[in-house]
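One chain of protein is taken out of this complex; the other chains stay put.
Let's turn to chain A:
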Amino acid sequence: MAEAYDSVSEPIPISLIAGRYLLFDVNVVTYLRRTHNICGSLIGGIPQAPQQNMFLGLPVELMPEEAALLVKKEIGYIVDDVAWHTQRFNTFEGEDRQKYLASLRSQGLKARKTAQFAARKRADHGLRKLVAKKAIESDSSEDESPDTPFDGTSSDALYDVDRPSSPAPSSIAFASSEPYALTPSTSYSPSSLPQNSSPAPDPPVGPGYALFELLQSRGYFMMPGLRFGCNFNVYPGDPLRFHAHFLANAYEFDEEIPLIDLIGGGRLGTSVKKGFVIGGEDLDAEAESGRKMRTFCIEWGGM
């Protein structure tokens, strides 16, 4: 896994599907999380446990702000998946097509091989355990069955005892070398992507982007803040390790903020032991040095 994580090359394709920015590769997700403070949120179901929604799996959906930041820093680029798919598959002929199918097949074979290996290992392990158990039993009651054969390959003995003649049906499956049918999450292999195509427009971001960028540059992790009624939940480190410290809400610099909103936000933040941060970008002061952000933290005093 480590080398896979290392092998992530920097301009990362971000799939834009139905207005969502999605990542399908776990290595990419890990990489972004470790090196760029970007975690997104998992939105896919887990095949092994399809009936719960507490824990979700791939793909990861990025907030528009996250996607915009990645694009801006040239860490990633947006790929309009639908357009790219149709374009590519309509012009998919001859050798390209063969190559693509071959690559799918090889992946399927690889998966099959891995599965087979794991299954064999499991079987071996089970058999060895069984043998050990039997050996102990025979030690304790040696006179009753003195000459049970126990070789290294005791599977014969096992089959002899249990079902003497029938060949195991599973062995056919084991023996088959058909590749697994794969459903690729993206319809292209990473190498086949347009490296500098920018058909997809930059993600639309609201006034929250400036605040997001500021906090991200300070090393904070951001998650969508719907749960606490704000733009972002701000974590001091990886959200898997820390509770959020702030609820961040962005406003435009000259926007009138209803007092009642500040009361609500401050009250909610304080009651969940977080600070309520509001921030805005002073567009007039931009000439001096890049972005000029002003942020304030509000706490409710009477609780």
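We take it that a residue touches a chain if its C-beta (ideal position, glycine included) is under 8 Å from a C-beta of that chain, and two chains touch if they have at least 3 such contacts; residues count from 1.
The rule is short, and it goes like this: contacts and distances are computed from a predicted model.
Q: UniProt name of the unshown chain, from "Protein phosphatase", "tRNA-intron lyase", "IFT74" or "Increased recombination centers protein 6"?
A: "tRNA-intron lyase"
Q: Touch as defined at the start, partner being the missing chain; which of A:230, A:244, A:278 or A:298 qualifies?
A: A:230
Q: What is the set of chain A residues that contact the non-displayed chain in the whole complex?
A: Counting only chain A, the missing chain is touched by 225-231, 259-261, 263-265, 267-268, 271, 302.
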